[in-house]
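The complex is shown incomplete by one protein chain, all other protein chains being positioned as in the whole.
Up next, chain A:
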Amino acid sequence: MSSLTEKAKDLFSSKKIKEYDNLAGFIFISPWLIGFIAFTIIPMILSLGVSFTRYDVISAPEWVGLKNYIDIFTVDSTFRSSIKITFFYAFVSVPLRLAFALFLAVLFNQKRKMVGLYRTLFYIPSVIGGSVAVAVMWRQLFGSSGALNSLLNAFFGMDIARSWIRHPQSALWTLIFLAIWQFGSPMLIFLAGLKQIPGSLYEAALIDGANWWQKFFKITIPMLSPVILFNLIMQIISGFMMFTQAYIITEGGPFDQTLVYVLYLFRRAFSFYEMGYASALAWILLVIVAIITVIIFKTAPHWVYYESKGEF
């Protein structure tokens, strides 16, 4: 093969080939292009249109103008509380998960025995964490006679009869814990990032007499900051999309304390068949996610690549 490669190099290095093959190009990308138009562009236009109507799927949509949007922002208190809950969920669970992932990545970025096995094992919760199996288990784990209360009773003599799932103050935290539990993916990404940091930086710091914490905050964190930024954006977005866990574990309750945005949207659309109203909610969600992404990007120059200024 290598001689063939050489031959090819000789042949083509002299005359530069700049062939356009429009037909082949579009044939190869056609699956995406068709799917993009059929499953993204058209639905988005349709959704925007529907958001200005009252529509229950069965009877024809009725044009209501901006009414859905006005109602959402002026009279819908459930909208406001679901926004608050979703922000809390995303902005608490994602930083905690990333911090935990970074902590373990630093632990596993050492040349020691068993580290490879640990890395693999600690990734497992990420693999199964999104499943219904784990969700139904989580529901029992934190239930009134679940393993947590039983553990607290056995080891600390605490006799707790309450269900963590059904208590307004702890319900959302059980979901946050489940999110933190799935720290495996960012951990692996951080590990890959840590390996990219040149060892010479740490050697130089050692000569200057830097201690472990100084090295961590002045070298590791700044060098890793682009990776942290990327993960922050991706996971905050997916935090906003959380649905299955809230649907199965807490069912949005108690008293709507875990009614996250997408679950609220789902109820409006598929329990009450208010497709117009729910479409307006979906568009607001898109705008919120876009604004958050822009804000994170805009603030990035203050902390990505440079010394942290207190954000971390």
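Just so we're on the same page, contacts are C-beta pairs under 8 Å (C-beta built on N, C-alpha and C of every residue); 3 or more make two chains touch, one makes a residue touch a chain; residues count from 1.
Assume contacts and distances are computed from a predicted model.
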Choices "Sulfur carrier protein", "Carbohydrate ABC transporter membrane protein 2 (CUT1 family)", "Neutral metalloproteinase" or "Peroxiredoxin family protein" - which one is the UniProt name of the chain not shown: "Carbohydrate ABC transporter membrane protein 2 (CUT1 family)"
Given A:87, A:181 or A:202, the one touching the chain that is not displayed: A:181
Contact residue for the chain not shown (choose from A:81, A:109 or A:126): A:126
Residue of A:40, A:214 or A:299 in touch with the missing chain, whole complex considered: A:40
Residue numbers in chain A that touch the chain omitted from display: 1, 4-5, 7-9, 11-12, 18-22, 24-29, 31-36, 38-40, 42-44, 46-47, 50, 57, 104, 107, 110, 112, 114, 118-128, 130-134, 136-141, 143, 145-151, 154, 181, 185-186, 188-189, 191-192, 227, 230-231, 233-235, 237-238, 240-241, 243-244, 247-248, 262, 265, 269-270, 275, 278-279, 282-283, 285-286, 289, 293
